[in-house]
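The complex appears here minus one protein chain, its other protein chains still in place.
What follows is subunit A.
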Amino acid sequence: MTSLDASTPLTRVMALHALNYCERLFYLEEVEEIRLADDRVYAGRRLHQQDITEGIETLTYEIESEDWGIRGKVDAVRYRDGSLVAYEHKKGRSNRRQAWESDQLQVIAYCALLAEATGKAISEGRIHYHADNVTVRVPFDESARMELRAAVARANALRQTTDRPPLTEDSRRCKRCSLAPVCLPEEERFASTEQRETQMDSAASPSQAPPRLFPEREERRVLHITEPGSQVERAVEQLVVKFPDRPAICFPGRDIATIVLHGPTQITTQALHYCAANGIAVQWLTGGGNFVAALSVGAPGVQRRHRQYAALSDPDFRLNLARRLALAKVENQLRYLLRLTRPSSGSADLSGEARAELVASNLARMRQALAQLSKAETFDAIRGYEGQAGQAYFEVLARLVQVDEFRFSGRSRRPPRDRFNALLSFFYALAHKDCLAALLSVGLEPAFGFLHTPRSPAHPLALDLLELFRVLLADMPVLGSVNRRQWDTQADFIVTPHKVWLSLEGKRKALSIYEERKQETWKHPVLRYSLSYQRTIELEARLLEKEWTGKPGLFARMRLR
């Protein structure tokens, strides 16, 4: 018998279905509370709402049982030959005229609930598969009861642990699993084969790219509200943006993924409620693009925090991860410069002897820093080499600016002293915001990083993740747009002797260039499937979590070609 204390929640019968399908699925849904419905889930739900048993009176009973430790809704109950029978309807097909194992467990649970609620003996349940119109009978006997007890006991045991169960053995199940984009089963399997191959260290053919279950791009839209005095309101299911002196614009609410509020713009409480209920993220930024706060949607996930704390509290683990990240950053910087200074690129004006020499010496400095980084044994050393490489990088980058008004001499952060630095700062701030949002939606604690220290106020883990994207999402689009002369040196900037920042016009231009860049797709160099940069941020956040949950080794391996 299962001994239940009051704190063990009753397991939903639907969850038993998940448990039988895949223990990890049960864990993600029931323990970590990550739920993602896909089209099949909705279609199934619709089937249950429509009256599928035409003509026959059906009732839905909500029943719970302390004794069994379960609760659930029984679809339909009918008298057959003088005894009660629990019915379950499934939209799909039967397993060659047999019940699928997980469906069977589910109907057994309904029998148990019905028997207890009615006090009557119940000898069987039936499952009707609509796709092939098959009804399967499932006996409710002693072995069924034992199966149910065992399943509930297993569910309760899983609730006690903070470790995610392993992947299901049957990879075909993952293709039909709505949580695949969270679980990343194929990426995990890919990591395993890769490890095996490197261990054998053979001429074995490189592992196949994993089939992609991770969506290529976010399908809903992003709204940036920049006009001072504008306000986002809710009109039932629509989000309405009102402006001080032009007509309002309406958007179907379900079509929005994120609302970003810049500076003095408003959103009503009603609109916020709608956003929270519909999984729409809201982010508040200062006029200058710096992060203020976010309404993030996604399960809080105490188990995920536990694992993160445990992993990042281990100094060796942190050091390794920090080294890997710093290498990724510097290598990306180096590759970008090499691409730009390649003689064939034609973009660089490096004709002068002196310049060529300066470039060469800085590239050498970066290579040296890389070599030392890979052997660095302390955090200070890692940060030191990363800093040296960064200096060399910006010295070269500064030489590659072809428009006089944008020339700069090295990175100046606070405050930006020239136009180029103003652009970089704004782009970094935007990318930082997106990294932070990705971490929050994945359920990680952004305040606990590994390369950046917990002292830093700017969410160290978000700063860590940002290191992967600085070149891709900021340096490249900024230098590219400057050299293509996309900026108006007067109208887009506000220049004072000590500080340069973007005007409203400039910010809008920056936002559109940045967002366009995020939508571009590229091919992930390790996983070898293509996806937008926007999705890559979330993917890397999930791969980061895999460093301490499941299969490590995939995070921070993305490189510019």
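Just so it is clear, a residue touches a chain if its C-beta (ideal position, glycine included) is under 8 Å from a C-beta of that chain, and two chains touch if they have at least 3 such contacts; residues count from 1.
Here is the rule we go by: contacts and distances are computed from a predicted model.
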Can you tell which of "Carbohydrate ABC transporter permease", "Acetolactate synthase", "glycine dehydrogenase (aminomethyl-transferring)" or "CRISPR-associated endoribonuclease Cas2" UniProt lists for the chain that's not drawn? "CRISPR-associated endoribonuclease Cas2"
From the list A:G125, A:P185, A:P210 or A:G253, which touches the chain that is not on show? A:G253
Out of A:V222, A:L397, A:L423 or A:A437, which residue would touch the omitted chain in the full complex? A:V222
Interface with the unshown chain - residue positions in subunit A: 37-43, 45-46, 49-50, 215, 219, 221-227, 230, 236-238, 241, 243, 249, 251-255, 508, 511-512, 515-516, 519
